[in-house]
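For this view, one protein chain was removed and the others were kept in their places.
Labels run A, B, C and D following the written order; every chain starts at residue 1.
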Amino acid sequence: MFLYTPIVVLIVMSFNSSRYNQLPFEFSLQWYQGLFENQILLEATRNSIWIAAVTGIVCVFLATMLMLGSQVLSHRFQHWMQSLMLMPLTIPWLIMGLSLLLMIRAMNFDKSLFFVLAGHVVISLPYSVLVLQARMQSMDSALEEASASLGAGAMTTFRRITLPVLAPAMVAGGFLSFMISFDNFVISYFLLPSGFSTLPIEIQSSIKFGFTPEINAVSSIIIGISLICLAVVGMIMGSSIKSIFGKEA
Amino acid sequence: MQKKWLTLPGLSVLFVFAVAPLFIMLFYSFQSDNPVMEFTLENYKHFFEKSFYLTLTWNTIKNSFYVTLISLAISYPLAYIMAKKLKGARNIILVLIIIPFFTNQLVRVYSWLIFLQDGGIFENLLSSLGIVHGVLGILYTRTAVIIGLVHAFFPYMVITIYLALEKLDNALLEASASLGASGFETFRKITLPMSWPGIVSGFLLVFVPCLGTFVEPRILGGVNGTVIGTVIEDQFFEIYGWNFGAAIAFILLAMVLVSIQIFTRLGKERAV
Amino acid sequence: GGNEKASDTEQATLNVVNWKDYGSDNSEFVAAFEEAYNCKIVNQYMSSEEDLLTKLRTSKPGEIDVCLPNCTILTAAIEEGLLKEIDPGKLKNFDVMFERFKTQKEVMKDGKYFAVPFVWGSTAIAYNTDEIKEPPTSMKALFDEKYAGKIAFRDDYNDAVMAAAIVTGQDPNNPTDLDAIKETLLAQKKLNRTYWKTGDEFSKLFAGGQITIGMMWSGQAASMKQEGQPISFVVPEDGAIGWVDNWGIVEGTENEDLAYAFIDWMISKDFQYSWAAGGGPAPVNQEAAEAINPDYAASAGMDENSLNRLFFMEYRSNEVKQQWNELWTEVKATN
Amino acid sequence: MATVAVKNLTKKYGNHTVLDHINLEIPEGSLVSLLGPSGCGKTTTLRLIAGFEKPETGDIFIDGVRVNDIHVNKRNIGMVFQSYALFPHMTVKENISYGLEQRKLSKSEIESKVAEVLKLVKLEGYESRKPKQLSGGQQQRVALARALVIQPKILLLDECLSALDKKLRVEMQVELRRILEASQITALFVTHDQEEALTLSDYIVVMQEGTIAQMGKPFEIYEKPKNRFVAGFLGKANFFAGEVTETHEKSVSLKTDGEQVILSTNMTKQKGEKAVYGIRPEKIRLHGEVPSSPHLSGIIRFITYAGNITTYTLDCCNKQILVEEQNSYAVSKFELGSRVYLNWDAEHCLLMEDEV
Partner (left out) sequence: MATVAVKNLTKKYGNHTVLDHINLEIPEGSLVSLLGPSGCGKTTTLRLIAGFEKPETGDIFIDGVRVNDIHVNKRNIGMVFQSYALFPHMTVKENISYGLEQRKLSKSEIESKVAEVLKLVKLEGYESRKPKQLSGGQQQRVALARALVIQPKILLLDECLSALDKKLRVEMQVELRRILEASQITALFVTHDQEEALTLSDYIVVMQEGTIAQMGKPFEIYEKPKNRFVAGFLGKANFFAGEVTETHEKSVSLKTDGEQVILSTNMTKQKGEKAVYGIRPEKIRLHGEVPSSPHLSGIIRFITYAGNITTYTLDCCNKQILVEEQNSYAVSKFELGSRVYLNWDAEHCLLMEDEV
C-alpha cells in the first residue's frame, strides 16, 4: 500500500489535465500525446534503460566474483574489502561523479559512455555486493565439495551449484543495481558525452522551471510495461519462475 | 587459478573508479580556498568550529537512524511473510516491490508532496474516513521527510532480509518449538540471529545512503529540510566550495566507517 | 543520439550549454536554425551557475561552443580565460540592445566584450490574486506576519541575503551588517510554508493553494499566469533582485562563426519578442521590448518602472560567497 | 509420564499416502521402538505426534487429551531430529541450554544441568564449539543432549544414535534407559539397529509402507512374527512355502519348491492346505552326521565370518538356506562344499499368516 501510494498518485496525475498536478481531477490524455511527440524524452528513457541494464549485469558479475573470492580471504582482508566497497555508498554521488570527471580530465580522456558506465557500476556495486553477502554467509560448503568430488571443475561447480543457490540474490542484486543506475542523475550528468541524455537528466533539468506531467506519463508507462512483463512471465513460466527467482526452500 | 583472484576485477574497478578519483577530492579537502592552493586543515577545523554543522550532522544521523528503524520494522514482517508463509506468490511480490523504483526519484518525491499536502489526496482520504478533521499538516515536517525516506529505502531492507530468511532451515524452527519455545522466543533466538547478516546488509543499504541524501529532505522537509547532504550539495552547486564540501564528505565517510567497524564487530559474535 | 554523429561528419555541431526549456532548446528554433545553417545543435543542461563554471573548467576544447553564464560566475570565467573575446561587430542585432545591458560591467574586461547579454529578469514577489487583493509594495511583504504559513521564500543564499538587505535598508550588493540580515532571515524563517528550490516546486505549491505569496522569478510568474493561474508579479517599490543571462563563446571552439550566428539569432527581435511574449524572461532587444503589450510587460515585471527599481546582481568574490552561503546555511539549520 | 495414542492417522504428501490410518497406543513411561524400511513413514509419524505436520485424518492424544490443535511448544515433547537440526549460530552449550531457558530455570540450575548432560553424552570440554566444528557423532550427541536435558513428558528420537560407534552407542543406550526411567519419560524411538530395538525397548512397532505390520514386546516380535515381512525385516529368516501333504505330531510334510520335506513344527495345517513356514538361521543346528529327528540336508555354498557369528549359506531344497553358528569353538566344524544335516526344535518353526 505504502509502497504504491506515490505511484498511484503519479499514474493518476498523468491522466489529469492540470499542469501542476492539482485537484480537481480532469481526465486527459494530453500528456501521453505530448510524450509521444517528445522524441528527446523517449530517447533519454531508452538510454537510461540500457545503461541501467548494462550496469546491473556488470555489477552482479563483479559482486559475485568479489564474494566468491573473498570467501578464501582472511577476515582482516574481508573487513578491509567491506569498507572499500561501502565507500561509494557513503560518499555523496555528487562527489563521486565530480572526482571521476576530474580524474578523466587529469588523464586527458574524453567523456564517454565507458566512463559513465564505470561510474554507475561503482555506485551500484555495493548494492549487489551487500545483497549477495546476506545470502552467501551460510552457504553449505559441503555442496561445493561434493561437486568437486564428482569431477566438476571450479567453473562448473560455480555454474551448476553455487550459482543456483545464489541465484535469487543475484537477481535481486541485479535489480537493485539496475534501479540505482536507472535513477542516477549526477554521475551521468558529469560524465555523459554531449548529445546523450538520460531520463533523470531530462527530469532534473526540467525542474528548474517545472516539469510537465509528461514525466508522470513516462513513469506510468514504464511501470505499466514492467507489470505486463511480470504478468506475462508469470503466466508463461508458471512454476518455473521459481527456478529463476528462488529455489524452493 | 586461485579463488582469491576472483576479487581482482571487482577490486580494480573500485580502485580505479572510486578510490583513485576520491584521492583527488581528498586532496581538495586539504586545500585552502585562496587562489594559491596550499595544504591546510582549515576545512576540517572549520566544520568542527561551527556548532550548527555539528547540530546538522547529529540531526542527520538521528533522522537516518529513525528511517532505518522504521524500515526494519516494516521490512522484517514483510520479508518474513514472503519467505516463510507465501510459497508461490513471493517472487511476484518481490518484483512488485522493486517495480515502483523504475520511476524517477524526483517524480516519486513530488508525488509524495502532492499526496501529503494540505488539502491534498491524503487529507481528503482521511477526512472522508472521518479520521482527521481540518488541516493535515504533515507536509514540511520531519514526519514527511521520514515517510519519503522510508519509502525510498525500505525495499533494500526487504530484499536483503528476505534472502537471508529464505534459506533458513525450517527444521531449526521446529527444533526450537519442540524445545518449548513460543513463536516469539523462536523468533528472537533463532530466526532473528539467523537473519542477522541480512539485517546488517539491509541496515547498511538504508542507513548509509540516507546520511547523504538531500532530495527528500529538501523537498518534503520545507524550512527544516536542511541536512548534511544539502550542505554538501550547496558547496558544489551554489558556491565554488569544493574544498569544504569534500572535507564534510570525508568526515561523513570516516564516521560511517567507524560505525561499520563497531557494527560488524557486533555481528561477528553471532556469526555461524 | 550519439550514433548519428558518425554519419553526418561534414555537418557542424554546435554544443550549447543552457538551462533546460530556456530558449535555445525550443524545438521550432532548433529546427529553423539547423535548416538555415546546415548544422546540428546539441543542448546540454546546467543545474546551477557554479555548475556551469565547473563544466567550463573541466571540459576539453571543442566540447562546448556556447554557454549562458550570468554575472555570478562571468568574472571568474573571463579571468580564467575560459571565454573568447567577442567582436560585437559580428552581431547584426547588437546595436538594438538596451544601452544599460551593453554597458554592463561584468560582460567586459579591459574594455573588451567577452559575453553578450541575452535576457534579463527579476526575482521579486509573486502572489495569489484570489487571496491577496492589495498588491504588496515592499519586499517586507515576504517578512510579514500577516502571511505567516503562506509564504514561500527561495532557498538561495544570494537571493536571501539580497532580499534581507533590501528589507534592512542596506545596499543589496554590498551589505555591511550581516548580523542584522541573519536576524531578519531567522525571524522570517518561521513565517514560511517552505523554502523553494526549484521552479517546479513553487508552481505546484502555488497551484495547490499551499502558498499565497513568495519570492519568484518574473519569467516563471508570467508563464504561470498564461497557464491560467491567479498569479501576479510585482517588483516592489523598495526594489528587488535583477539578473542578466549572457551568451559567451567558449575558448577553443571550432565553430566560431556558427556561434556568432547562433547568438545573433538569440538576440534578434523576432526570437526575443516571441519568447518574451510567450512567457519567457525579459528581452534585451529594445525593439522586441517595445513590441510587447505594455500591460503584459507590467504584469511580468518587464516594464521600465520595474527595471529601474532592480538591484542587478554583481559578481562576488569567493570569500563573500562562502560567507553568505554559510550565513544562509546557519539560518536554515537553526530551529 | 504420559500416554500417547494415535487414532486413524492418515498423512499425504501430494497424492502419495505416507501414513494410512495408523492406530497406535503407547503406554505411560514405556519406550517404544519404531522399525521399518526406509521411507515407510517413521519420521512422518514422529513429526505428526510432535505437531510439525497436520494429519489429513485422525487424532492424536496425549494423556487422553486430543492435541491436534495444540501447538508444538505446548505439547511438552522433546525431539531428536534425524538431521540433528542444531542451531548453527549457537555453541554446544547454548544449544543445550536453549530449552531450559524457555522453561525459565535459574542460571545456576541451567549450568548444572548442562554440565550433567554433557558429561552423560561425553562431550565435556566441547561447550563452546559451534556445531560446524564437531564430528558427525558429536553433533548427534549434542542433539540428544538438547532433547534430554529438558526432561519432556514425551521424547521422540529419530535415529538418535545412528552415527555412534557400537561401544558408545551401548553406553548411551544404558544412560538413555536410566534417564527415561528416572524421569518417567514416554519415548518413541526410531532405529535401524535391531539389537538396539530388541534390547532397549518395551515394545516394538514394525511399520510397512505407511501401515503397522505388527506391534508387541521384543521377544514376541522376534519369536512370533506374524508374517514373512516382519520375520524377514527383524532378524533373518528362512521360509518354506508350499502345500501340506501330511501332518504328523510335531512335524508336517510339505511340498515346497518341487521338493518333499518334513519340517519339525508345532503348528500344523490341514492336509492339502497351502502354508508358509519360517525358521530363523540361528535356530537351525548343523550336523555332520544324520541326526535322528526330522531333518533336511544341504551343501555349504558360502561361509561368512562376522566375528562372533559365522553364517553358512546352504543349497537345500532347491533354494538357499541361511544358518548362523556362534563362533564358540576354535576350529570351524564345517567346510565349504561339505554336506550337512539341519534340524531344529519344533517350537521354532513358525507358521506365517501370509498367503503362499
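By definition in this document, a contact is a pair of C-beta atoms (placed from the backbone, for glycine too) under 8 Å apart; a residue touches a chain by one contact, two chains touch by 3 or more.
On a predicted model such as this, the values are computed, not experimentally measured, just so you know.
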{"item": "Which residue of D:69, D:165, D:249 or D:355 touches the chain not shown here", "value": "D:165"}
{"item": "Option from D:12, D:226 or D:285 whose C-beta touches the chain left out", "value": "D:285"}
{"item": "Residue ranges of chain A at the interface with the undisplayed chain", "value": "140, 142-143, 145-154, 156-157, 160-161, 164-165, 243, 247-248"}
{"item": "Touching residues (missing chain, whole complex) on chain D", "value": "13, 35-39, 42-43, 82-83, 133-138, 141, 158-159, 162-169, 192-195, 198-199, 218-219, 222, 232-235, 280-285, 304-309, 324-330, 344-348"}
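To be clear about the criterion, only the chains that are shown with their structure count from here on.
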{"item": "Gap in Å, rounded to a whole number, between the CA centres of chain D and chain B", "value": "58"}
{"item": "Centroid distance [mean C-alpha coordinates] between chain C and chain B, Å", "value": "36"}
{"item": "Set of chain C residues in contact with two or more other chains", "value": "47, 54, 200, 204, 208"}
{"item": "Shared interface positions of chain A, touching two or more other chains", "value": "21-22, 98, 102, 138, 204, 207"}
